[in-house]
Structure formats: structure tokens, C-alpha cells
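Here's a slice of the assembly, chains where they normally sit.
To keep things simple, chains are lettered A and B as they appear, and every chain counts its residues starting from 1.
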């Protein structure tokens, strides 16, 4: 890894996952800060910043991969919000889940759709709360 | 499913997977023609033809999902060729594999990269053979 990954990674993590990603790093502060550092420096500072795929392509791939594997619910939730944050549309997320029903089975797709539905609803509620308080 | 899925599915299957997809359907002709029909009518005639994602997006998602699951080598090979056929670039395929190393582990990414390498080399050989015979 080149120098500068730490700063670049923190910026990218924040740009992609917002407060959720920072909470993940913080949750590791006592038990294992180095793993937080690997997430920041390697997963975001190196891999996520590679050219060749747009952030939208990356997050759509991550969301589909996590839904297909089906054993990483907290990470799926973080990346559903991240996908929307970087500009993936709700339709693209829904269609990715439907497409993977063929390859990973209907339950993986259904559980992915339910996770997406919950994230969409949270965002609608938050938007509605912001509108009322404005 | 609406009528017409059979024809639409055959066209899409052929457009996406070429002779490889047809061989899959044929391989089922004796043991279980209905499953070939589900691949054609449902997987391609219905799911793959949905609006909301481009064929390039779909095939990149399929390739990443199959590499992440890691237990569908023949299908991964078919869809690596399909991804290239519909216009996904080699770089996008390689970057998708690298991205999934974070979510499904380095062996899944490495085996996916080796599968991609073999498909790229087959295509280079075929292109080189065509060039020589021209």
C-alpha cells in the first residue's frame, strides 16, 4: 500500500457510508483497532478507490454479493444505504435483488428485498421528518 | 408470465450466451426439458429482460455473484463469456473480482480471476486464429 491510504480511506469511507461506517470503526476501537485500520486503509483507501469501476458500480456489486451470501445482514444494511448515498437508484437495487434470485435462490432475493424495503422506509421517514421540521 | 416469453427468452439467451447457452438447454433435453424451458422462459425471457438494469449491469452482477458463491464454476465460465459478449470490459470484470475479495474472501476473488484469465485467453486465441485465417 502507498502512503496516504489512511487519509484517503477515511474520506472515502465517510463519503460512501457516512456515520454508519465511522461507527463500525469506532466499535473496533477497543477490541481491535487494527481491523478498523484495515477497513479504512485497505477496503476503502485502496480497493474502493481503484479506477475501473464507478462508486455506483461498486456499491451495486457489494449489495448483490452480500445479499447472495446471505450471512452478513449488518453489512448489507450499511451498503444498501451506501448504494443510495453514492447515487444507485432504488430501482437498480430492487432489480439486482430480483436478478440474483436466479443465481442464489428466491430466499436470498426475498431477504435482500426486505432489507432494501426497510432502508427505503427509514430514508422516507427521515426525509418526511426533515420536511416537517423545515 | 405473459405469452411470448419462450421466443423472447430464446432470443435473449442466444444474444447473451451464444452457443454456450444453447448447449446448456440441449444438455437437459432428455433428462429434464422443462428445466431448460425455465432457464429460457423465466431466467432469460422474464428476469434478464426486465428494464431497470442494462445487460452490462446484469452480467457484471451475475459474474460477481457466481464468483462470490464459488460453487458454480460452469455457470461462471458461461457468464464471463456472456459479460464480454454484451459489452462488459475486461477491466470491469477484473475490478469486480478484486472488489469482492473484501466481501467473500481472497480465494473467491483469486478463483474468479483465474476463471476470467482463462476466458480472456480463449478469446485471444480465437481472435488470433481468425486473424491468421483471414
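Quick notes on this one:
Assume a residue touches a chain if its C-beta (ideal position, glycine included) is under 8 Å from a C-beta of that chain, and two chains touch if they have at least 3 such contacts.
Values in this document were obtained by computation on a predicted structure and should not be read as measured data.
Every protein chain here shares one sequence; 2 sit in place, and the complete assembly counts 6 copies in total.
What we mean here is this: only the chains that are shown with their structure count from here on.
Averaged Cα coordinates give chain A a centre that lies 25 Å from the centre of chain B. Put simply, chain A touches chain B in their complex at residues 42-43, 47-48, 50, 52-53, 57-58, 60-62, 64-66, 68-69, 72, 75, 91-92, 94-96, 98-104.
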